[in-house]
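A single protein chain has been removed from this complex, and every other one stays in its place.
Chain lettering (A and B) follows the sequence in which the chains are written, and residue indices restart at 1 in each chain.
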Amino acid sequence: MVEYNELIFEISRPGRVGSSIPDSDVDYVDINEKFPKHLIRDEPAELPEVSELQLVRHYTALSNKNHGIDNGFYPLGSCTMKYNPKINEDVARLEGFSRIHPYQPVETVQGALEVLYELQEELAVITGMDAVTLQPSAGAQGEWTGLMMVKAYHAQKGETRTKVLVPDSAHGTNPASASVAGFQTITIPSDENGLVDLEELKKHVGSDTAALMLTNPNTLGLFEKEIVEIAQVVHKAGGLLYYDGANANAILGKTTPGQMGFDIVHLNLHKTFTTPHGGGGPGAGPVGVKEKLIPYLPVPRIEKEGDKYVLNANYSHSIGRVKGYYGNFGILLRAYTYIRTMGPEGLRQVSESAVLHANYLRKRLEPYFEAPYLQICKHEFVLSGSRQKKLGVRTLDMAKRLLDFGYHPPTIYFPLNVEECLMIEPTETESKETLDAFAEVMISIAKEVEENPGVVLEAPHTTVIGRLDEVQAARQPILRYSKEEVVEEETVTS
Amino acid sequence: MTKLLSSFRYSKEHEWVQQLEGNRVRIGISDYAQKALGDIVFVENPAIDDEVTVNESMGTIESVKAVSELYSPVSGTVVTVNEELEGAPETINEHPFEAGWLVEVEMSNPEELDSLLNEDEYQAFTNEGEE
Partner (left out) sequence: MTATYRYLPDTKQDQDEMLTFLNISSIDELFEDIPAEISLQGELNIPKAVPEPLLVKKMNQLATKNKNANHYPTFLGAGTYDHYIPSVVNHMISRSEFYTAYTPYQPEISQGELQAIFEFQTMVCELTGMDVANSSMYDGFTSLAEAASLAVATTRRSKVLVSKAVHPESRAILHTVAGGPGYTAEEVNLADDVTDLGKLQEQMDKDTAAVIVQYPNFFGSIEDLKGIKKIAEEKGALLIVSANPLALALLQAPGKLGADIVIGDMQPLGIPMSFGGPHCGYFAVNKKLMRKIPGRIVGQTADEKGQRGFVLTLQAREQHIRRDKASSNICSNQALNALASSICMTSLGKQGIRQMAQLNIEKADYMAKTLEQKGFNIYNEAPFFNEFVVGLPRPVKEVNAKLLKAGIIGGFDLESDYGFENKMLLAVTEQRTKEEIDQFVDALEAIVNG
């Protein structure tokens, strides 16, 4: 493979053309006569000028410097990097789905509305909730949407509740979403088993508690066995229970947040429901609620009148709009296709396999890495690099060493309550051979730490680039290409 | 007139306070703090003439992996800000007690100095934290 290190701007040449624009078939308009001078661009935007082949080679080369699930195992805990089905991609590209405008008359988009309506129903069943909104476009946005409904709910009852409780193992979006929704976050310490400490919780729950945000299983991969009691404590104090659906892959068809006592749920379709991560997005974060929160759902809502699908914005207590149009339709469509592909037995087997794989992998790795929690895990588990740290090698170093073997490392340094944390989520779409091969590489790295730590400390060795200076990137940020800066750099280095 | 401190005083938020002339003090973060933060990439100081209040946030210090609030150890008005830090925030890592100072404040309530820890007390405080 030829090494390629150019920016698209660096291979541009004035006059090159990458697409063909038709000639105008109507009269010419001189923009200088149409618009005031100061509102006309004085200089063209410096976009690239390349031929179509140059464009294709450029992006092909970039893709070759990227690692996706299709390239190899991606055991990122909390991200559920499962296979992204290709049928979903085909469906999303059908002209009947991709070439429709959101404001077309509803009679002209009944197929699209049917998909959305049925998806709402199915996600409600899967989560044990009474109604679902598909508007939020990511988990974090779902959280915020849920919390805004919590706020409206309490306000309607004439109560000002300002606090949201989260466990110390919570994902960063939880307190951030709470903050953006105007709440104060209170952190509850976990007990020595990594679970919510019921006594600690009771101390902190009160009349100013708006909600407790939990994920179950939690970010350590452990099921909160006392969830029913936890729900009772919170409800007794008048608070609501919020389910962060990041770990839903562990419970499909086995239990539902509704049964556990949760009042609001968000799901990450780009995790549990196979919609592709896309390098960081787009995603979708639908939110489900129990009946008492239905009045606050965002509008418009997708409803069925007889055999016709309609949009209804006539809900005076709704929190309003949270996102444009009806949500990320293209993503929702992919999730719909996946749910149809799997059906009820399939989804249950997804969770069963995911949990089996995680427990298997953990037991294979336990002799070599510190396992802070020894009970059965669900779809993910945490290990600590503390043994290796004593020998001078950190989790970060081991993660970089994994890159040399073609693996994306697990999640590192999260959750915060485990030292030198590694969070591993194999998912159900991997074969046993993959799990075994990964285990063997991890074991070999543990051996390297003891016998030849240098090779781990200086990893990665085989990737296109070595460890990058992130300090410099943050101290003197260069956040765009510019011709002038290139000239400056050359002067400085010469 | 308060007596001049013979050495630095410290807050529980790991800031040091050095008394200059009169009611003027210089403030920075301790060696313990700079180690905990790691490589510092940016400092957001208050502006000159800003009012600061004891134990309230007056800015932030950013490293690659963490951002820390800067809590003012005293109340008063900001009279000078260390402008060197804009181009070289790493000075704080290298010289936390000297060239890495952050701001100088004209205290409005000098008695607040008495609530701060002296060197021994701060040493004990940081040792506790490490256990």
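Just so we're on the same page, contacts are C-beta pairs under 8 Å (C-beta built on N, C-alpha and C of every residue); 3 or more make two chains touch, one makes a residue touch a chain.
What you see is a predicted model; the values in this text were computed from it and never measured.
Asks: For the unseen chain, which displayed partners does it touch in the full complex?
Replies: So, spelled out: the chain left out of view touches A, B.
Asks: Which residue, A:317, A:340 or A:387, contacts the hidden chain when the whole complex is considered?
Replies: Only one of A:317, A:340 or A:387 touches the chain omitted from view, namely A:340.
Asks: Looking at the full complex, which residue from A:126, A:365, A:422 or A:446 touches the chain that isn't shown here?
Replies: A:126
Asks: If you put the missing chain back, which residues of chain B would it touch?
Replies: Interface with the chain not displayed, on the chain B side: 41-42, 44, 62-67, 69.
As a convention for this text, only the chains that are shown with their structure count from here on.
Asks: Between chain A and chain B, what is the separation of their C-alpha centroids in Å?
Replies: Centre separation, chain A to chain B: 38 Å.
Asks: Any idea which chain B residues touch chain A in the complex?
Replies: It is residues 39, 41-42, 62-64, 89-90 of chain B that touch chain A.
Asks: Spell out the part of chain A that touches chain B in their complex, as residue ranges.
Replies: Residues of chain A touching chain B: 470-471, 474-475.
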